[in-house]
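Take this structure, written in C-alpha cells, and hold onto it; I'll ask about it next.
And now, subunit A:
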Amino acid sequence: MISSYTLILGIALLIIGFYAMLTRKNLIKMVIGFSIADTGTHIIIVSLGYLRGKTAPIIDQAVSAVNAVQKVVDPIPSALVLTAIVIGLAVTAVMLSFIVEMYRKNKSLSIDDYQELKW
Partner candidate 1 sequence: MIRNMAVLLAVIGLVAMFLPMVTDFQERENLNELAADYVEGSINDLNTPNVVTSVIVTYRGLDTLGEVTVLFLATVGVGLLLKGRKEDMIRISSSELLGTTSSVLVAMIMILGIYIFTHGHLTPGGGFQGGVVIASGFLLMLLSNVNVKMNHSIMHFVESFSGVAYVGIGVAGLVLAIGFLNPGILPLGRFGELFSAGAIPVIYSLIGLKVGSELTSILVTMGGEK
Partner candidate 2 sequence: MSLATQIFYAVISVTVATAYGLTLGGITRKIYARVHGRFGPPVWQPFLDIIQTSGRRVSVSHGNMFLLGPVFRLAGGLGTYLFIPVIYGSAVFSNFSMAGDLLLVMYFVFFGQLGMALGAGQGGHPYSPIGIARGLAQMSTFELPFALAVIAVAIQYNSLNITSIVAAQQGGFMNWTLFTNPLAVVAAMISLLGMNMHSPFSIVLAPQEIPIGPPIEMNSGFLSILQTNRGLFAAAKLVLFMNLFFGGATNLLEMVAKTFFIYMFSVFVGAAYPRFRPEQSFRFFLKWPTIAGILSIIYIAYLGGTS
C-alpha cells in the first residue's frame, strides 16, 4: 500500500520537475527542475522494489539467513537506484559547471538569451 503512495509521489515529482524545466526561464531553475524529476525517478525505482511487509535485504538479527528469501524486499532496485543517484549527481554537476561558464561569457541566466544558433 505504502509503495503506491510513494509511486504517486515519485511520478508527481517527475512531472513537477519536467514542468519546471518547461516553464522556468532561469538556467539554474531548469537544472533544479531536472534534479526534481531525477529524484522523482529515484523514488519510483525504490517504490517498485518494495514488497508488502518486508524488510531491508541485509542479514542481521531481524532477518535470518535461512528464510531470508521470504523476508526481504527486492535488492535489485536498491542497487539500481544507487547507481542512478550517482549518475544524476554527475550530470547535474556538469550542467551546473556549464551554467557557470555560460554566465561568465554572457552574464545572463535566462535561457532566452542563449538562442544565437537556430534554424
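Assume a contact is a pair of C-beta atoms (placed from the backbone, for glycine too) under 8 Å apart; a residue touches a chain by one contact, two chains touch by 3 or more; residues count from 1.
How were these picked? Simply put, all candidates are chains of the complex that A comes from, given by their letters.
A quick note: this is a predicted structure, and the numbers were derived from the prediction, not measured.
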Subunit A: touching candidate in this complex (1 or 2): 1
Subunit A residues touching candidate 1 - in the complex, by the definition given at the top: 1, 3-4, 7-8, 11, 14-15, 18-19, 22-23, 50-52, 56-60, 65, 68-70, 72, 74-76, 78-80, 82-83, 85-87, 89-91, 93-94, 96-98, 100-101, 104
